[in-house]
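Notes to accompany the following structure.
A single protein chain has been omitted from the complex, and every remaining protein chain is retained in its original position.
Then we have chain A:
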Amino acid sequence: MTGEQVSKGSDDMMIDEYEQKQGSVVPEGFNSHYLKVYYGKLFPYADIFKWMSYGNDGKHPACDQSYFSRREFSFTLDNDVYLRFQSFNSASELESSVKEKCPVKIDIGPVYSVDPSKRHAYAQSGDNVFTPVERELIFDIDMSDYDDVRYCCSGADVCLECWPLMTIAIKVIDTALRDDFGFSHILWVYSGRRGVHCWVCDGKARRLTNEQRAAIADYFRVYKGNENSQKKVSFTGHALHPFLSRAYTGVLTEFFKKLLLSQKIFSTEERYEKILDMIPDPDQSITSELRGRWQEKRQTSSSKEDINVVRWEQLKTMLQSGKPKVQGLRRCVEEIVFSFTYPRLDMEVSKHMNHLLKAPFCVHPKTGRVCVPIDPNHCEDFDPTAVPTLSTLLEQLNIGGLRAEGDNEWDRTALGQSIRFFRSSFLQPLLKSCKEEMESSYTARLQQSKNSFNW
């Protein structure tokens, strides 16, 4: 959690220097001075406020003026102090607090029944008055949960060889959220280092109970168990559920072919043994036949085709041969593909309303990368290594020089594109439907009170 601290003295010097010398190169890194500039000139407070207000900041009589101020924000400061239960009445209050405290991380929590900063005042009245009432449905997918199926890096590292696992996750989850659950206001955000976050913001999603959230998370859950148990993915029926079969044919098989090559899934004995372990073949005849062929093959690898592809095809042919012996193993090919590709969610994050999630447009303290939105329709083009970093943004600000008043500072940087995307494809449609929802619930309520007046 500790950001890399650069000694204070030299830092001040540097900032002064680059503010004077336009166009100078800003050294890579992350420190509170860079962050101050970022929060001072680039962070989109107004957009975050608009979003988190869900239309309640307007003049409409149905607006709930207290809505935004009941939202929990939580700051992690440079010295690892957590400030939980912060709340604000307006965009400018949020802005001045962020600028003053300069948090290395801003988390967003639920909307509570009462202003979270005043929760103690309500606590005296007994009863659970202080309780979460609304929260986006959120998902957190972290690359380190895939360590047993990627060979390029592990833990916190990601590279372009394993990033496609995140692309798969976005495609599968996004499609299901829209087509199956009928949600439409979905924001995907790069977590700044090794994963992605998803915010489902439809009114219906925000009002889900914990039990309903858990149900959705479980609907998505295929991968079960850990190093202590054996089978990770297990399908027992005569077919896949329509959701899984759509994911399988639409996304997983295609990506599996790529990962087969990029992760070299069958290239060594250790690796293919892991796959053979996934075949519950009672008398071991199939696994030992495959093993036999692959051990020989190692010596005569003159074949033009990639060894991973060859071995995968052999395995598939064996298992899908339709011989009586493989009858019980018919789901095995699918199980292997799912094990290596299917999204793995951090279940706890999605199940409870009161889980915090990092705000979009934060800067990751370890990588210096900004948590920018990802377009789910073009997620295969997203490159985590090309995400704007704090230092490049400052450099771009610098180069741009002085501009006329009123111009957005971020327009001069690579962040501009991200903010424009956030607005046009997420914020505007969201606010439009918030307005409609508000209007129709208001008319319905008017109608109701009219009816009750009538008699």
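The rule is short, and it goes like this: a residue touches a chain if its C-beta (ideal position, glycine included) is under 8 Å from a C-beta of that chain, and two chains touch if they have at least 3 such contacts; residues count from 1.
One rule holds in what follows: contacts and distances are computed from a predicted model.
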Check: Of the options "TRASH domain-containing protein", "DNA 5'-3' helicase", "DNA primase large subunit" or "GTPase-activating protein GYP7", which is the UniProt protein name for the chain that has been left out of view?
Finding: "DNA primase large subunit"
Next item on the list: Looking beyond the chains shown, say which of A:Tyr67, A:Tyr122, A:Phe243 or A:Tyr442 touches the absent one.
Entry: A:Phe243
Checklist line | Contact partner of the left-out chain, one of A:Lys41, A:Lys101, A:Lys118 or A:Lys204 | finding: A:Lys204
Checklist line | chain A residues touching the omitted chain (full complex) | finding: 1, 80, 126-127, 145, 148, 179-183, 204, 208-209, 211-212, 214-216, 218-219, 223-226, 228-231, 235-245, 344, 347-348
